[in-house]
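Of the protein chains in this complex, one is absent; all others appear in place.
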C-alpha cells in the first residue's frame, strides 16, 4: 500500500465530500488495515450527510458498509471460526464497536443495544486515525472488531450489503420469524425489504406479499421471491386488506414486516395481520409523526405480537452472509448503481434523487 | 333442587334486571346443572348492562363468572384430570364455549380466538334453556364445557374471580412472562392488575411497581406484593419514568403490563420500559381514542416486544386456580362487596359508582 | 355408493388379510363417509400386522393413512377454514381421535398425547361400524374428526403420506427447528427422514446431510435436497463425525434428527452435534435395546437440547400439506409401490421385504 490512503471526508453537512489523503496508521496488536473493495451507500448515509443524525460530527469519513482485503495485520488475528487471517484475505467486518461490558452486552447479549456502541463511518473513535469510515481506499479496524473471512468467489458488490441491511434484517428475523407456510407481508422493497423477502422465504413462508410505491423495487421484489405485489401508490388500505384476506381464507396475514420507514405503514400493517399474528418492525430509523394504534382492535383483541429490532451485531452479519451464499436470491441486482471513490458526491446525489435501490463505491 | 330456578334477567339495557323463574332444563349426555355459590360481577358486565357490547341481545341472563356445586349430571362427566364428577362436588367452569374445529382452535391452539366463541352470561345459545348465565341460582353447562373440580376448602368468593380476571391474566403471562429479578410495572390495580402482580411475583419478579389512581386499589396492590406504588392522579409521566429509572440503575423497567384500559396507559408504559423490554397488553376491552406511538423511540430503537392477549381458555383458568391455591396472595380481599341475588341491581349500581374493586353475588 | 363397502379385514396376526363386505353405516350429524382414493401403508402397519403393537385387536380394518372424496355427510360439516363440505369434495382426514377434555388436550394443547387417543385403522371404536380403517373402499369418519379440503389438482398418492409421516415430522419440527444456515443431519431416509429433509430445507438449513443404509433411499434423499449423503453401511461412526466436522469448521452439526428407529442412531447422532446443538427424536416407534448416553460429554458439557416428539394432530397435518403444496420436493416419488385393494397382501409382503420406500393402496 502507498504511504498515503485517500478517503472522502465530510467537512460540512450537505456539502460535497472532499477527497483527502491520510497517512497509514500504526497497527496495534489485533488491529488491521483493509483495502476496501466495495463500500455500500446506506439510506442512513443521506440522513448523516444532511445533518439529521445527531450522533455525527464533522469532519468525518463516513460509510459504515464495507468489504475488502487485508493489507496488514498487527500481530495475529483470527476470524470467527478460529482461522488465522493473513494479508490478501478477502474479509468483511462488523460495522459496530461494542464495549462488551455493559448491561446490554453482558446481560441481554444484545450488543446492538450496547450503551457505548460506536459505528465505523459514523462515530468510531478517531484518536488513532481518521481512517475509520468506508468511503475510502482503506479502513483501520480496531482489535475488538470481529472479522469474517469471505471466499475468493464471494463478489464484493454482492456481499457488501450484508454489513448493514442484511445484518439488520437477520437480527429482526432472529427476534421473530415466520413459520412454514405462513403468509408474509413485506412493506417496503428497499434493501431491508428485499432481505426480508429472502429471510421470509428461508423461514418457509408459503406466500410473500410485497408492498411498495416504486415499480422497479416491486419488480426486484418479484425476483427475490414475492408472490404478490401491491403498488401502494394506487391501492387503498381497504383494498390491501381485502387482497391479503383473499390470500388467507379470510384470516389475514400471519406475519408482516415494516421495512419502509413510513408512519402509515405500521397503521396499515396491523390491519393486514390476522389475530395472533406477528408484526416485525426493523424499519423505523427516523419518524415524521406519531403512529395511531387502536388499543382494542390492533393490540388486545388481535392478540398481536409486535417486535421492534434495532441494528445488528456480528452474529447477524454472519447470518446475512449465509443467506447470500445460498445463491438463491438476486443480491447481485440489489446494487443498481456503482461509482468510483472520486465520484462519491455523484453517488450521494443519485441516492438523494431516489434513482437507485442501493449504490456502492468501488474505490 | 326446586322445579324452578330463579335468575336475574336483563330485559332492556340500563334498566333494572328482573328476577324471573325458569324451569330446570333437561340434561343431555355430558351436560350438567350447577347450583351457583358465587357469581362475580365483572367490569365488562357494566358495558353489557349499558348496551355497549354489540354481541349482547336482550333478554339475557348475564354473568360470566361463576362457581358452585353440581346439582345433576346428564350421564357421566369427568373433570380435567379424568376424575368422574358427581352431584355435590364443588366445581368451576370454563366461561367460553369453543367450536374446537376452526383455524384458531385447531391450528393456533388458541380457543380464546375461536371464530365461533360464545360466552356464558353473554351470548351462549339459549335454544336449550335461558339458564346460561351466572346471575342465577343455577346454570346449565353444555357437554363441551370443561369443568374443574375444586376442594371443599376452596372458598367460592376467593376462587370465583379465577373464571375471568384470573384466567385472562394467566393467558397474558403465558404469552410473555418476566424473568427472575425483573422490575415489573403493573398499570391499573383492578382485578386484572392484582392478578398481574401475583403472576409477576410468581415469575420471580425482583421489584413490582403498581400504578393506579384509587388509593384503596394501591393499598391492596401493596398487599398483593407491589414494592412501589405510584398514584397516577398526582404523578406526571416524567416523574413516573424517573421513579422507574431510579429503581433500575437508569435502564427502565424490564416488563410492564397494561391493566387499566386507558389509552394514555400504553403511551406511558412504553416510556417506562427499557430497551429490549416487554409490554404486555391484556387490558384493552374498549377504547375511547387512538394510542399515539413513536415508531422510532417506542418500537424500533427500543427493540420492544409488545404482546396483546385476548380473554382465556380452560388451561388459563386452571393456572389461575393454581396461583390462588398457593395461599400467598390476599385474593379474599379482592371482592370488596357481596350481594344476594335479589340485590343484583344494587350490586351493578355500586360497581357503576366505582365503589367496589370487585363485587359478587351469593345466590 | 353401493350398499356394500369392501374392506381388508385383519382377522389374525401375520395371516393374509381378507376382503370382506360391510354395510354402509348410518350417518349421525357431523359424521361422513369418504370414498378412499389412496391409503398409505405405514411402516407401523407391519408391526401391527405381526402383532407387535399391543393396542391392536383382531378383527380390524387397518390402515391409518387415507385420503379420498366425500360420499355422504350427516347434516352439515365444515373444513378447517369454515368452508362447508359437500359430496364429491376431495379431502384428507386426521387419523387420530382426541377426547378434547383431558390434561393433554386442554392444558398442554398436545392432542397427540391425549390419554384417550384412538387412531383410525388401529383402535378406533367399532361400535358404529367396522369401516374405521383405510384399507377399504370407504371409511366412516366420526363427527369430531377434523377434515381438510384438498384441491382437485392435489394428487392422492402425493398427499396421502401427509396423514402420518408428514404430520409426525411437522410436529417434531414445531417442537424444535433449525435456523437459517444450519447444518442438519437426517438419520434415516425413509418417509419421515425425507419429510425431515424437506422441513429442514424449509427452515432455511444451509447444508443437509442424509444418512441411510439403502442406496435407493439415499438417492431420493438427494432429490429431496440433501447436500451430502452418508452410506451408513460402509461408514464408521468416526468417519461420520469427521465428515460432519469438516462441513462445519470443526464444530459439529447444529441440528440432527433421528428418523431411523435404530438405537445406535441416537448414540451416533449425539456425537455428530456441536455444543448447544439440537437433537430431535420423532423416530423411535419401537426399540430393541437401551441407548447408551455419556452424561457428561453427550448432555451436560455438550449443553444439548434433545426433543422427543410423538405422532401428531391436525395442525401438523395441515403443515405437512403446506410443504407438499410448495411443489419443491419430489413427494410423487416417495410412494414407490402401488397396489389395488385386492392385492393388499402383496403390498404388505413387499414392504416386509423392504422393497419399497413407501407403498399405497388405490382402492
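A, B and C are the chain letters, set down in written order, and residue numbers restart from 1 in every chain.
Everything below uses one rule, namely that a residue touches a chain if its C-beta (ideal position, glycine included) is under 8 Å from a C-beta of that chain, and two chains touch if they have at least 3 such contacts.
It should be emphasised that the depicted structure is a prediction, and the values quoted were computed from it without experimental measurement.
Among C:110, C:268 or C:313, exactly one should touch the missing chain; which is it?
C:110
Have a look at C:11, C:29 or C:301 and name the one touching the chain we're not showing.
C:301
Among A:46, A:102 or A:214, which one touches the chain that has been omitted from the display?
A:102
Across the whole complex, list the residues on chain A that are touched by the chain not included here.
Per the touch rule, chain A residues meeting the hidden chain are 78, 80-82, 100-103, 106-109, 115, 144, 146, 313-315, 318.
Which chain C residues would touch the chain omitted from the figure, given the whole complex?
These residues touch the chain not displayed: 103-104, 108, 110, 112-113, 175, 249, 251, 263, 266, 275-276, 281-287, 290-310.
To test your reading of the contact rule: which positions on chain B touch the chain that is missing from view?
Against the missing chain, chain B presents residues 81-83, 170, 173, 179-181, 199, 202-204, 206, 249-251, 318-319, 322-323, 325-326.
Just so it is clear, only the chains that are shown with their structure count from here on.
Per the centroid of Cα atoms for each chain, what is the distance between chain B and chain C, given in Å?
About 41 Å, centre to centre.
Quick one: chain A and chain B, Cα centre-to-centre, how many Å?
44
In chain C, what residues contact two or more other chains?
Within chain C, residues 81-82, 318 contact more than one other chain.
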